[in-house]
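Got a structure here, written out as structure tokens. Questions coming.
With one protein chain withheld, the remaining protein chains of the complex are depicted in position.
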Amino acid sequence: MVVRAAVAGASGYAGGELLRLLLTHPGTEIGALTGHSNAGQKLGALQPHLLPLADRVLEETAPEVLAGHDVVFLALPHGQSAAVAEQLGPDVLVVDMGADFRLKDPADWERFYGSAHAGTWPYGLPELPGGRAALEGSKRIAVPGCYPTAVSLALFPAYAAAIAENEAVVVAASGTSGAGKAARTHLLGSEVMGSMSPYGVGGVHRHTPEMIQNLSAAAGEPVTVSFTPTLAPMSRGILATCSAKARPGVGADAVRAAYAKAFADEPFVRLLPEGQWPATASVYGSNAVQVQVAYDEAAGRIIAVSAIDNLTKGTAGGALQSMNIALGLDESTGLSTIGVAP
Amino acid sequence: MVVRAAVAGASGYAGGELLRLLLTHPGTEIGALTGHSNAGQKLGALQPHLLPLADRVLEETAPEVLAGHDVVFLALPHGQSAAVAEQLGPDVLVVDMGADFRLKDPADWERFYGSAHAGTWPYGLPELPGGRAALEGSKRIAVPGCYPTAVSLALFPAYAAAIAENEAVVVAASGTSGAGKAARTHLLGSEVMGSMSPYGVGGVHRHTPEMIQNLSAAAGEPVTVSFTPTLAPMSRGILATCSAKARPGVGADAVRAAYAKAFADEPFVRLLPEGQWPATASVYGSNAVQVQVAYDEAAGRIIAVSAIDNLTKGTAGGALQSMNIALGLDESTGLSTIGVAP
Amino acid sequence: MVVRAAVAGASGYAGGELLRLLLTHPGTEIGALTGHSNAGQKLGALQPHLLPLADRVLEETAPEVLAGHDVVFLALPHGQSAAVAEQLGPDVLVVDMGADFRLKDPADWERFYGSAHAGTWPYGLPELPGGRAALEGSKRIAVPGCYPTAVSLALFPAYAAAIAENEAVVVAASGTSGAGKAARTHLLGSEVMGSMSPYGVGGVHRHTPEMIQNLSAAAGEPVTVSFTPTLAPMSRGILATCSAKARPGVGADAVRAAYAKAFADEPFVRLLPEGQWPATASVYGSNAVQVQVAYDEAAGRIIAVSAIDNLTKGTAGGALQSMNIALGLDESTGLSTIGVAP
Partner (left out) sequence: MVVRAAVAGASGYAGGELLRLLLTHPGTEIGALTGHSNAGQKLGALQPHLLPLADRVLEETAPEVLAGHDVVFLALPHGQSAAVAEQLGPDVLVVDMGADFRLKDPADWERFYGSAHAGTWPYGLPELPGGRAALEGSKRIAVPGCYPTAVSLALFPAYAAAIAENEAVVVAASGTSGAGKAARTHLLGSEVMGSMSPYGVGGVHRHTPEMIQNLSAAAGEPVTVSFTPTLAPMSRGILATCSAKARPGVGADAVRAAYAKAFADEPFVRLLPEGQWPATASVYGSNAVQVQVAYDEAAGRIIAVSAIDNLTKGTAGGALQSMNIALGLDESTGLSTIGVAP
């Protein structure tokens, strides 16, 4: 069986990464590609790294264009997915790479996104407890945000094992592709090269409630997350440095055991050997997640660090992994844990 | 009065940065420059950016070479400063840019550095409470580590004002020059470009006890610090993201007031206007420290972020600032808050 | 004497770099700062590295704002300088950092810029033969383009000494700040980091006729230049690799002698010792030019390489150097050959 996939929003970074992966995914064929301001242009001018698709022309994101596909991926600005999804039948698998259907609590959505809540779809992070079951056979998938992917995978084992206090502190560094392809001054190469800077500080970043949602679910009780994102001088990658106080009586062995158990059978997450720490370069272009954890006895804290490629596991790879599950394919189809380094 | 300054260890990054600043410092003249494996070489081959010194030849780090100077800067590997300092008379101002004389507690030194404690010298971070008084007229100065400079300046206002609980969490990103000029595989450009990675995780980085020493002194009681350093793909700069729980009853106004007060008269530290966040590019090559602070109500935490140039304020600029104070010069002589950007 | 200087276009990269240098120039005081879309904003939000000017407010670029200054620097988009300059009296020194008054041949201007030629002003590259004399006492200065600065300095010694055939081939790599601060997709950090790419290939880059003008003047006969600019993943710096066939009978000694002679008394240009090659990092933030030259016997070509900081010597530093000459100040006032490295 080969499914026919359309990509709405094929000119941006998320759409481009998805196409990169779809090109080698043996179970899909690439159907309609759409854009908005770029409709009518050849993909070769917009995504010059995708040579096999160079002569494909972008179409408008319209119902008749997206019709006739088995899977439709939405890589659209926040707030636009619901309208498009409604026009697709219930039998079409719709995979939303935007934020619209990630949050369960409408109040969270309204506070962080400032608009009406569109609903909640099955959440595409299979590694979370119960994550795969929620996706099997589903026709709608909300792909997680890039930061929540990195942070939830770094911390859920501690909460699932009840070894951490429910106040987490996260500082994450992201490559600039996470901010998208729209031209803005602060994202110019001249501004970002040689510079580290924080943004969205103080609990205001939109990915914060999504992390809280995931970790609270793993803990079975509310968890707070102090989240500070920083912009790093690289194109891709997220390094999430996460910590929480260890619960009384928890030591280094219990910490390691919790993480070893959580990832024992995961095809994409690797708990590194002790002493080796994740680097974003090692997961560049791959769907792998590298995780390491330590226990700081003096500070009494568990420190967990994860590295992902924000465009692959953090967006398009995660989307494909969830699609594979929803369609009943092998979860690893078309995905790998092999990074492009150095 | 012009003082004559020698630099022991002139071929490395700290020594080079010190020379860059000394070249425009109106109160000093550059005397002997020494190296070890590079003795006999011209500086032009080792520090090609210091054109005015290109024909100067490095000498051996020997007592007779360092004799006859008013100030001797030591940019030597850890553990070598004490032996050199002993041979210099008590009237010579010795400024140690290494770690040897920073820690007060010999047990801290022995645990983190694995050798016998050499002693404690006046600490070269004038912005700390009582910092300037300790330096005035001193003939020995221990220049702080780069991370402790960034972290102590970001957090001491919270502890001096007693608005923060005494458990701090710090994640800092440093440019690669902080790791020095010795050739090691993991510091190759091929390895670091496009990559973020942590190291020294779990409370084991040598700068940890120095931060604890500074913050505990500001708080008047023991403070723990969970410190995670990360290596960022840039040559220079440290971005320190620091947080601690706010004490009960503390809100955003109290937080801002504490920071405004702490830095009101500081020549090199600037609390940015609300809404603007530090970037390491903005302090590139300068002695400036950019600080911003926010209060995350949902998480109940104070988040303070600082940006410094690790080689300037974090090493050589801090050394000169302290020298100025010790010699009775204007503290800002030869130093500026003007970064080189973009 | 302290001259009062206004900067029209203070929010861009050229204007920011000029302010960085003016802040430490002992012979000037900073007067009006103007912008267009940014008028009314504080400089601290636009140029966060210029802390001493953070509270200065940008004004409109209007005659009454620019009036009352001894020097007015124009850092405006191409085509706007003439109108502003006309409104300034003949006794005001006007330094144009744009292209409008660089080219002598109106046909060149019209072909490459597509508009009517505004005129020709004394050219601000003092190192060229006769360069200083043209600037002394002048009230109008056309600051050279960044590429022509690097290329002309690398090649004019060969043409002035008549050792090179009159067909030059130049490939130059520039940091992204040369493309300015306007937000465009292809200049995003995500696009430029990790990538080298050419642009303006085939003799169509606007700086081409300016190079030809300079080198032809040095040669005393027409010189053709094949110029290919490339965009490099760095913020600052130009590395110009230039070559031409050696004239018959010319060997390595004659080549070196020509270059040694050309730069013997230059305060900012350094012919490096044999075997050492320029690096843009070595001139970062400085007005220095590093040059090296070799003779490739097998190919019969002279290869000359220069490195400059495109914003300093290539724009704002060159502007100040020329201003110093025009005003009768020491040419090096407020400028240095000390780079910020690593």
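Chains: A, B and C, in written order; residue numbering restarts at 1 for each.
One rule holds in what follows: a residue touches a chain if its C-beta (ideal position, glycine included) is under 8 Å from a C-beta of that chain, and two chains touch if they have at least 3 such contacts.
What you are looking at is a predicted structure, and each value in this text was computed from that prediction instead of being measured.
Every shown chain touched by the omitted chain in the complete complex is listed here: A, B, C.
From the options C:Leu33, C:Ala307 or C:Ala326, the residue with contact to the chain not on display is C:Ala307.
Seen from chain B, the chain kept out of the figure touches residues 13, 175-177, 179, 181-185, 187-194, 233-235.
In the full complex, chain A touches the omitted chain through residues 13, 16, 20, 23-24, 44-45, 47-52, 54, 177, 181, 193-194, 235-236, 270, 272-273, 276, 279, 281-286, 288, 290, 336-342.
Residues 167, 169, 171, 173, 175, 188, 190-191, 193-199, 201-203, 208, 224-226, 228, 230, 232-237, 239, 241, 243, 245, 277-282, 284, 292, 294-301, 303, 305, 307, 342 of chain C touch the missing chain (whole complex, contact as defined above).
Here, only the chains that are shown with their structure count from here on.
Ranking all chains by how far their C-alpha centres lie from the centre of chain C, first place goes to A.
A separation of 35 Å divides the Cα centre of chain B from that of chain C.
Centre-to-centre separation of chain A and chain C, using mean CA positions: 45 Å.
Taken residue by residue, chain A touches two or more other chains at 175, 188, 190-191, 193-194, 233-235, whereas all remaining positions touch fewer.
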